[in-house]
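Accompanying notes for the structure given below.
As you look at this complex, bear in mind that one protein chain is not there, while each of the others sits in place.
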Amino acid sequence: MSETRSYYGRPVVKEPVWKDEIALYFFTGGLGGASSVLSLVARATGHELLAQRSIQIASAADAVSPPLLIADLGRPERFLNMLRVFKVTSPMSVGSWILAYTSAASSVSAFLNTIGRLPRVAELTRLAAAGSGAPLAIYTSTLISNTAIPVWHEARRELPFLFGSSAAASAGAAAVIAVPPAEAGPARRLAVGGVLVENVLFKLMERRLGMVGEPYSKGQAGTYKKLAIGCTLSGAALLAGPGRRSRLAAVAGGALTLAGEVALRFSVFKAGFQSARDPKYTVEPQRARLSAQPADPRSRTRPVSGDGSM
Amino acid sequence: MLDSYGSDAKERVGFFTDTSICIGCKACEVACKEWNLVPEDGLVWTGESYDNTSALGANTWRHVAFVEQKEPARLEGDQPDALRWLMSSDVCKHCTHAACLDVCPTGALFRTEYGTVVVQEDVCNGCGYCVPACPFGVIDRRHLPRSPADPPAEILGLQLGKREDGRAWKCTLCYDRLKGGHEPACAKACPTESIQFGPLDELRERAGKRLEKLEAENWNGARLYGNDPDDGVGGFGAFFLLLDEPEVYGLPPDPVVTTAHLPEMWKTAAVATGALVLGVVASFLGGPR
Partner (left out) sequence: MGSNMAENHPVGFQWVLEARERGAHVIHVDPRFTRTSAMATKWVGIRAGSDIAFLGGIVNYILEHDLYFEEYVEHYTNASVVITEEFVDTEDLDGFFSGWDPEQGEYDTTTWQYQGMAVHGTGGDTEAGFDTSGEQAGHGGHGGGLEHGEPPEEDKTLQHPRCVFQLLKRHYRRYTPEFVAETCGCSVEDFLHVAKALTASSGREKTSAFCYAVGWTQHTVGVQYIRTAAIIQQLLGNMGRPGGGIVALRGHASIQGSTDIPTLYNILPGYLPMPHAEFYGGLDNFIEANTAPTGFWGHFDAYWVSLMKAYFGENATEDNEWLFRKLPRVDDDNSVYQTTLDMIDGKVKGYIVAGENPAVGNSHAKLHRLALAKLDWLVVRDLVEIESAAFWYDSPEIESGELKTEEIPTEIFFMPAAAHTEKDGSFTNTQRLLQWHWQATEPRHDSRSELWFYFHLGRLLKQRLADSEATRDELVKALRWEYPTHSQIQEPDAEAVLAEISGWEIATGAFIDGYTKLKPDGSTVCGCWIYSGVYKDGVNQAARRKPHWEQSYVAPEWAWAWPANRRMLYNRASADPDGKPWSERKQFVWWDADDAKWAGLDVPDFEVDKPPSYVPPEGAKAEDAIAGDHPFIMQADGRSWLFVPQGLEDGPLPTHYEPQESPFDNPLYGQRANPRRQQFKRPENPYNPVGGEQGSEIFPYVATTYRLTEHHTAGGMSRFVPYLSELQPAMFCEVSPELADEAGLVHGGWATIYSSRSAIEARVLVTDRIPPIEVQGRTTHQVGLPYHWGTRGLTTGGSANDLSSLALDPNVHIQEVKAFSVGIKPGRRPRGKALTEFVEELRNRAR
């Protein structure tokens, strides 16, 4: 195919204005959301310490998330305007409500759990936190898919599962650090399972994206991806192996896994910027799509030129 | 589209920009900035033909593109040394299905009674979601400093806000001028009526006839862009007559509003949510260790 035509190589769509806080938020949102779910299931299956630690982790992550988002706003003092409306066409609107709801629930639950008071309220809020925590862990993938950024939009089928497994792995790894190896079994399995699934998904996603997925092998996105793979796999190996018995190995494995999850979020985040910057990622697939259509006399891009294009 | 306005709804208006008569004078850029008090956004010489504005953004709402080509303007006979210079004034498309509007979480972006898309600057909190959502790369956040007239940046009584303006800005189709019964500043200033303003239906009809005329005169590459209500954004409120492929002007060849796929995305999200929960449950199977 002939070289993509562009306007002096300038981008067609705009790269996001978001800073690294947002990539961090993808991580803390995933961690917090999945930890609430982990806490609920742990409580339901009698893993009290795991349940308590997870809800505390959830509440800590949920406490960090809003400041990260508010700091990134152009007008931080207007952050409450996020709650002016509830729009299903805007994953950010939906997500703002989810986050508000989840962090309220998880912080109340964690607090009550820690001081050991009002147990019924503690359980109800834990349930609430888990109920909205699961979507919290997923929705950010919908948010970025719902843009014109090719590497995000075209991965809209994979990203929710990628983010979900990453969130699961994060929650598992954090919990492993927080409880002795004897109590950490499910968390360990969650972490290792999450790591394996996400690595497979990442590969599948890249392959299916084809040219559009190129950012993942270049620049910052490429570097973070390598970091993510390295850290998560080595972290999972530590967890699955020596981490079963040694607290030290467990902590190391958990920390590595967490680092890898942060790197994974950053890789996806940075890929979006790279995808926007090069016009070919936007133009080529659209041009190919038009070429595949039968020539329609009423078509909006009817060529009159005799230069052979189309 | 305008049902919620009831009797206040007006006829939908927009732009037809006929680039075959654009002389590249940039009066549109200047008129827009003067009327809307848009800040100067950089004295940077690009060497990209006569275009030192480069792109639409928070501080440029009309942008004239220049493309020099070794092509004839009209296809007649043998023209070995042909040259032509494409000139085109780009603007916000005020899409029928506007991604920026869809994704705005504060409701700052809204559809006016004229069918145009406008940002309420007293509501926008600069979340920036509209920026990557726009398939044309139109809207952007303004990083220039706040104007002295802005209220100070406080959160809960603490001076914590930023020095920059921080809000999203774009073409309003001169909403205030429309309310006053006038045409937008750029259309008024355009000396050749390359920028035509009026009821969208009328403009589409006129554009169709215009294309016929240009085809009869063998214009090289003449085509309409954005006039089709069945396209990926439901038809543009500001559409164009171009003389080459859209990407040559920096425009997407086949833009689709991202929200078109949102229902499918929510479904996927729901399934993934379920999978997450199942995954957590599954990790408890097999005992405490």
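Observations
We just call them A and B in the order they show up, numbering each chain from 1.
Assume contacts are C-beta pairs under 8 Å (C-beta built on N, C-alpha and C of every residue); 3 or more make two chains touch, one makes a residue touch a chain.
Computed from a predicted structure; not experimentally measured.
Seen in the complete assembly, the chain not on display touches B. Residue in contact with the omitted chain (choice from B:T53, B:Q196 or B:T258): B:T53. Taking the complete complex into account, B:W85 is the one of B:W85, B:F110, B:Y175 or B:W266 that touches the chain left out.
Of the candidate positions B:L2, B:I21 or B:L144, contact with the unshown chain belongs to B:I21. Summary of contacts with the chain left out: across B:D41, B:E121, B:E164 or B:E202, the touching residue is B:D41. In the full complex, chain B makes contact with the omitted chain through residues 21, 23-27, 29-30, 33-34, 40-45, 47, 49-50, 52-53, 68, 70, 73-74, 81, 83-85, 87, 191-193.
Here is the rule we use: only the chains that are shown with their structure count from here on.
As a whole-number value, the distance joining the C-alpha centres of chain A and chain B reads 29 Å. On the chain B side of its complex with chain A, the touching residues are 46, 48, 54-55, 57, 65, 67, 71, 75, 99, 102-108, 123-129, 131-142, 153-155, 160-162, 164-168, 215, 219-228, 231, 244-255, 258-259, 261-262, 264-266, 268-269, 271-273, 275-277, 279-284, 286-289. Residues of chain A that touch chain B in their complex: 4-8, 10-18, 34, 37-38, 41-42, 45, 47, 70, 72-79, 81-82, 84-85, 87-93, 96, 134-135, 137-139, 141-143, 145-149, 152-153, 156-157, 160-161, 163-165, 167-168, 171-172, 182-183, 185-187, 189-190, 193-194, 197, 244, 272, 276, 279, 282-283, 286-287, 289-290, 298-307, 309.
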